[in-house]
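A single protein chain has been omitted from the complex, and every remaining protein chain is retained in its original position.
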Amino acid sequence: MDLLYKIFLEPFVQMGTAPDLLVQTLWEGMVGGMLYALIALGFVLIFKASGVFNFAQGIMVVFAALTLIGLHAQGIPAFVALALTIAVMFALAWSVERIVLRPLVNQPDIILFMATFGITYFLIGFGELVFGGDPKTMITEELFLPKGSWDIKMLGGFVSLQKIDVAAAIIASIMVAVLSVFFSKTRIGRALRAVADSHKAALSVGISLEQIWVIVWFAAGLVALVTGIMWGARSNVSFALEIIALKALPVLILGGFTSIPGAIVGGLIIGVGEKLGEFYWGPLVGGGTDSWFAFVIALIFLMFRPQGLFGEKIIERV
Amino acid sequence: MQADSPAKGEHGAAPVTDPGATADTFPKLLIHNARTRADRPAIRHKDLGIWRTWTWAEIFENVREFSVGLETLGLARGDKLAVIGSNRPRLYWAMCAAQGLGAVPVPIYADAVAEEMAYVLEHAEVTVAVVEDQEQVDKILSISGRLTGLTFIVYDETRGLRDYDHARLKSIDGVQERGRDTLARDAAAASRWDASVAAGKGGDLAVILYTSGTTGRSKGVMLSYDNVIISARNGNLFDRLDADEEIIAYLPLAWVGDHIFSYAQSYVAGFCVNCPEAPETVAEDRREIGTTYAFAPPRIYENLLTLTMVRMEDAGAVKRRMFHFFINHARKWGEKILNKEPVPLWARLVYRLGDILVYGPLKNRFGLTRIRVGYTAGEAIGPEIFRFYRALGINLKQLYGQTEASVYITAQPDGEIYADTVGKPNIGVDVKIDDTGEVLFKSPGVFAGYYKDPEKTAEAKTPDGWVRTGDAGFFDPKTGHLKIIDRAKDVGKLNDGTLFAPKYIENKLKFYPNIREAVAFGDHCDCVTVMLNIDLAAVGSWAERNTVAYGSYQELAGHPLVYDMIAKHVIEVNRSLAEERVMAGAQIRRFLILHKELDADDGELTRTQKVRRSFIAERYEPLVRALYDDSTQADIATEVTFEDGRKGVIAATVTIRDVVPAPVAPVLGKAA
Amino acid sequence: MLYREAGQYKTSYQADQAVFPLLQDRVGLLVILFVAYVVIPLTGNDFLINAVMTPFLIFSLAAIGLNLLTGYTGLLSLGSGAFMGVGAYACYKLTTYFPDVNIIIWIVASGFVAALVGAIFGLPSLRIKGFYLAIATLAAQFFLEWSFTRVAWLYNHNVSGAIEVPQRTLFGVPITGPNATAETRYLIVLTIVVGMTWVASNIVHGRIGRMWMAVRDMDIAAELMGIRLLPTKLLAFAVSSFYCGVAGAMMVFLWYGGAESTVFSINQSFTILFMIIIGGLGSLLGAYLGAALIFVLPIVLRFVPPKLGIPVHAATVEHITFMIVGALIIFFLIVEPHGLARLWQIGKQKLRVWPFPY
Partner (left out) sequence: MRAPAAGDQAAREILLSMENVSLSFGGVNAISDVSFDIRKGEICAIIGPNGAGKTSMLNVINGFYTPRQGRITFKGVARAKMRPYEAAERGIARTFQNVALFRGMSALDNIMAGRTLKMKRGLLWQMLRYGPAMAEEVEHRRVAEEIIDFLHIKDIRKVQVGRLPYGLQKRVELGRALAMEPELLLLDEPMAGMNLEEKEDMSRFVLDVNQHFGTTIALIEHDMGVVMDLSDRVVVLDHGVKIADGTPDEVKSDRNVIDAYLGVAH
C-alpha cells in the first residue's frame, strides 16, 4: 500500500507542490536528450546513406573531442585546432571507407554492424594510446562558448539554465536545420537520399558510392565533433562517454533509424523520460536508474512497434 | 621358347590345399563358407547411406530361403533364370539360389534395350527373371508378349511397382518369405534342398554368359562349375588372394570378369564383395572401402589419370612443382622399387618422402591405399598410364582373358610387369600360337560350348580341345610373355611374308598424345605405310609453345614442323618394332598426315570410334596409291559432312614422308 | 595429406552421424585431452595454469554459450557479460544459503538461474531481429549490471560491494577460496568445460541444433516447416545464458576468488562477442580459437616485449590490445567472415584432398 503510494501518487504530488523542480528536471532532461539526439543524428546520417549501423558513432564523439583538446594542448590556437580536428575527422571518414566499407560492400548489414565494433575498439585503443585514458576538460572559453547560468525566478522557485546548454540547444538546432537543407536542396544531398532508397539508383544518378560514403561519414564526424564539444563543455571528456553514447541506440529505436526528426523527438523523449524517472522514481530503487531506463523503455517500445515511431510497417515476402 | 610349341603355365599343377576344394559347385562352396567362416563378412552393400554387411552364415540363410522360394515358384533343375540389374547383393544371391536348384543363371546386361533383351531371354528359354527395379520390369513387360516361356518376374526394388498387376510379378522379399515359410512348415524342405545341392556336380552347367556380339547376334557361352570354380581357384593361387580381400563390384553382372572376380573368386577364397551405392558414387565408395583387389578396363585408369592431371593444374605453383617433381622421381624409380630391383639409397629415401607427400595421398584419393593386386585388361593400355600407376607403387598388372576361357588365359606374375605384354599363361593354362599367328589356349576354364550353336562352337574349338581366341599374338623372347597384336582376321602379311598387324602398329602410334588416329596399310604390299590424324588439342598447344602459326586443322596438319615432330614419333615406333623379332620386318616406311579428322559422320570411324580400314582405303584411294608409288605428295578431294549436316568437299594436297627403318636388334633366345 | 580415409567405412547411422567420423580426428582429440588432463597439470607452472589455462577455458565456455545464440541461432546478443554475472551472483547466493551443498553443484545450478533470466530478456526476439535485438539485449546488460551494484542483497551487503568467495571443499580438498591450489581449480574448470562442450556439440548436432540453424538461415522457411520461432529462440537464449552463467560462476569462484559488478560490464560482453567473431560464428571449435586468441594476445603482448628488452607499460599493452582486436575483427569480417574455425576447416579440407586443390 505504502509502496503503491510511493509509486503512483507521491511523485505527482511532488511535481505539483514544486513545479519549479519539475521544470528544472524537464529542462535538464531536454538538454541531455538533445545530446543523445545529436549522437543519434550521426547514426541516422550514416544509416540513411549506407545502411550501415554505425556503432562507432559514440567513440567518434569522444575521439573528436579528444583530438581537439589534444591539439590545443600542443599549443595550437583553438580555432586552428578546430580546423585541424575537422581535417582529422575527414581523414577518419576516408580511411573507414577505404579500409572497412569498400571491402565489405554487399555484405549483410549485420556484418557491417560488427565491423563498426572493430572500428570502435580500434579507436578506443588508438585514442587512449595517443591522448591517455584520463578525463580532460573541454576548452570552452577558447572557443568562446558561454559559461555560467541564468537563474530565472518562476513558479515560486528558481529554474537555472546553464548558458552552455542554451548555446548547445541553439547550435544543435542550427545544425539540424543545415543538415535538412543539405539533404533536400543540394545535389549531393539528393544523391544521398537516392542511395538510401537503392544503391543502384545512386549509381545510375552517376555518383560513386565511395564518395557518398566518405561524405556521410565525414558529416557524421562533424556532428560527432560538435556533440563532443557540447558534451565536453557540460561535463568533461573521457572514454566513459563512449558508454553513455550507447543511449543514442534507444533513441533510434524510438525515432526510427532513418528519420532525422525522429532522432530529435526520440532523443528528447528519452532524455526527459530518464531524468523524470530518476528524479521522481529512482530513489525507490536506490537511484542510478538512468543507466538502463532508456534501454528498458526502448525494449518495451520494441515489443509493440518494432519499426519505431516514424518508420512504416514492413511486409515480409516469400 | 618356340612360338609354335605350347607354353606351359609355370606353376603347372599347383597343390590345392584349401579344404573348400572338395566343394565343386557354388551352393556347396556357400555351405562350406557358412560353416568355416560363418561370421566373416561375405558381401556389403552401401544402401541408404551406410554399408550393410552380410556374413557368410547370413547369406547362406538368404540364399537358401530365396532358393526354396524360387522352387515354390516352380523353378526346376535345368531351367534358366535371368539376372538383370546393377551389382546388388540379392542379384548375386539369385545366381546361387538358382544354382542351388540346379537351375542356370543367365546374367544380362542391364543397359541392353528391350530388343536385345528379348533375344537373349528367348534364346536362353528363360523361365524366371530376377531384376533390379521398375525400369527393368517395364522393359520385360514391354516384350513379354514374345516371351511365352517366362513365368515370373522377381524384382528387388519395390518402388513404383505397387499398382502393377502382380500375377506374374513377385518381390524378392516375397519369394524369400515363401521360402522361409516352406522351410518353417515342412522339415523335409531343408533336406530336399540339401539334396538338390548335393546333386549338383562340377561338370554341370553353371552359368550362361552372353557375349555382347560386336558382329551379329551375341553368343551364349556355357560355363560349367569346374570351368568357373577351378579357374577362380587358380586365379586366387596365382595372386595369392585370400579371405581378407576387399573388392568393389561395379562392372556388369553379365560380363565374365565380374562373374569371376565378384562371384566365383569370392566364394572360393571367401573374401568380401562390396556393392556400391550408385554408379556415380563408385569412386567415393571405393575410397570408403579401400579395396585390396581391383579390376578395371584401361579407360577407367585413363580417366582417373587425366582427372588427376587436370586438377593438379589448378593447384598452387609450389604444390604443382612438388607434385611433378615426385611424380617424375616415381616414374624413374618407382617401378624398379616395386619390382624389387636394386635402387640407390638416396632414390629410395626420396621415394619414401614422395610417398608421404604425394603417392600415399594420391592412392588414398583413388581409394587404392590398400591395393594388393590391380588388373587392367580388355584392350591395350597406354604405357605411360600403366607406368604412372605402377610408379605410385600400385601393383597394376595386365591380364589376357576371354569369356570362353572363364577369363584367365595369361596374366603377369608379380615382379614381371611390362607395359606391352599380357603376361604368362595362368596356372593350368596352355597357350600356343599357330602358324597364322593366332593364339590358342587349353585350360580347365575352357567353355562347354555356345548355347544352342554347335557350328560356332566347332569354329572356336579344335577337336583336340584347343580354343581359338581370334587374336593374333606372339611370345616375346626377352620376357617370355605373350603379346597380343591384333584380331587374327585383321592380321595380314607383307609380300615378303612378314606378319603385318595393323592394330598393333596403330596402337603404338596412338599412344603418343600428338597422334589422334592412325591407319596402317601393308597387307599384300611391299612395306608398311600409315595415315595419321594429329590431335588438334595436343599439337595445337605444341604449336603455341613453338610459335607455329596455323589457321586451320588442315594447315596445322600440313605444317612441315609438325611433320618433323610426327616423324620422330614414327621413328621411335619403328625402333620399338625392330626390337621384336616377329614385328621387326613390318616397320613403317612412309607416312602422311591426313588433312581432315577421321569422323564417324563420314563413315570413317565406327560409332565406337574404331577405324574402318577398308572403307578408308577406298575413300582415300589416291593417297594410298601415292603412299606406295614414290611421289612426295598427292592431291585429294573428299566429301565431308559438317556439324550442321551440310555436305561439302575438302580438297587438299597432302605431303608424304619417308622414314628410315630402325636396324633389327640381334635376336635373343634364338629359336631351336 | 595426413588424412588417409581409404578403408574408413560406416556400417551404422550412429557411426556415420558421429561428431568425429574420421579416425584421425578422434586420435587428435584424445591427444589434446591427454595434454590438458595430464601434461599441463604435471608440467605447467602456476602462471600457465592459473593465469592462462583456467581463464582461457572459462572464456571458451562463455564464448560457446554466446555462439549457440549468435552463431547457431543468428541472434546477436550484447548481454552475455551480464548473464555471466547472473551466474556468478546466483552461485554466491546459493552457496551462502546452502553452504553444505557442494559448490560444484551450485556452479552448475547457477546456470539455470542465468537461463531463466536469459529467456526473459529473449522475449523481444519474437518481434525483432538483427541489431534491433542487439539493442534489446543491451537493456538486459545495463539493467542487470545496475542491479549487481544496487541490490545489496546480491552481494550479502558486503561493505566492499563485492562477492567474496568462501572456502569450499570436495572430498576434503579445498577447491575454492584462497587455499585451493591452481591445479585443483584448473582440473575442475577443465572437467566442467569439457563436459559442457560435449553437451553443446550433442545439442547442435541433433534436432535442436538443426532447428536453431534453420531459424538462422531462413526463419520464414523454418516456420513454414513447423518450427515455432519463439520457443526455439527462447530455448537458444536459455541454453546460451546457461553456459554464460556457469562460465561467470566459475570465473568468480574458480579463478578470481572474488569480484564486483564491473567484471560483468558491457566490455565483457564485447570481449565474448569478439571471441566468436574472430573464432568463428557457428562453430564450437571457433569459440576455443577465439578465446585463445583474444585472451592470450594481451598476455603475449605483456610478456614478450620485455623478454626482447622492450619495456612496455601495462596501460600501453591494454591500448595496443584494443587496437589489434579491433583491427582483427575488421580483418576477419573482410577476409574470412567465418573466422579462425573456417580457416582451420579449409586447412583440414586441404589435407583431406591433398595433393589435389579440391
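Think of it as A, B and C in the order they're written, each chain with its own count starting at 1.
Keep in mind that, in the parts below, a contact is a pair of C-beta atoms (placed from the backbone, for glycine too) under 8 Å apart; a residue touches a chain by one contact, two chains touch by 3 or more.
Since we're looking at a predicted model, the values are computed, not measured.
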Legend entry - Touching residue (missing chain; options C:45, C:202 or C:262): C:202
Legend entry - Touch criterion as defined above, residue of C:104, C:136, C:190 or C:211 at the omitted chain: C:211
Inset, instruction - Could you list which residues of subunit C touch the chain missing from the display? - result: 12-14, 16-17, 199, 202-203, 205-208, 210-211, 213-214, 216-218, 220-229, 235, 239, 282
Inset, instruction - With the missing chain put back, which residues of subunit B would touch it? List them for me. - result: 48-49, 159-160, 162-163, 277-278, 280-281, 284
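Everything that follows uses one rule, which is that only the chains that are shown with their structure count from here on.
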Legend entry - Chain nearest the overall C-alpha centroid of the shown protein atoms: C
Inset, instruction - Would you kindly say which chain has the C-alpha centre located farthest from the C-alpha centre of subunit A? - result: B
Inset, instruction - Using mean C-alpha positions as chain centres, tell me how far subunit A is from subunit C in Å, no decimals. - result: 33
Inset, instruction - Find the geometric centre of each of subunit B and subunit C from their Cα atoms only, then give the gap between the two centres in Å, rounded to an integer. - result: 59
Legend entry - Intercentroid distance (Cα basis), subunit B paired with subunit A, Å: 79
Inset, instruction - Spell out the part of subunit A that touches subunit C in their complex, as residue ranges. - result: 53, 99-100, 103-104, 107, 109-111, 113-115, 117-126, 128-129, 133, 243, 246, 249-250, 252-253, 285-289, 291-292, 295-296, 298-299, 302-303, 306, 316, 318
Inset, instruction - Using the touch definition up top, name the residues of subunit C that touch subunit B in the complex. - result: 1, 3-13, 15-16, 353-358
Legend entry - subunit A partner contacts - residues on subunit C that touch it in the complex: 76, 123-124, 127-128, 130-132, 134-136, 138-139, 142-143, 145-146, 149-151, 220, 224, 266, 270, 273-274, 277, 315-316, 318-330, 333-334, 337
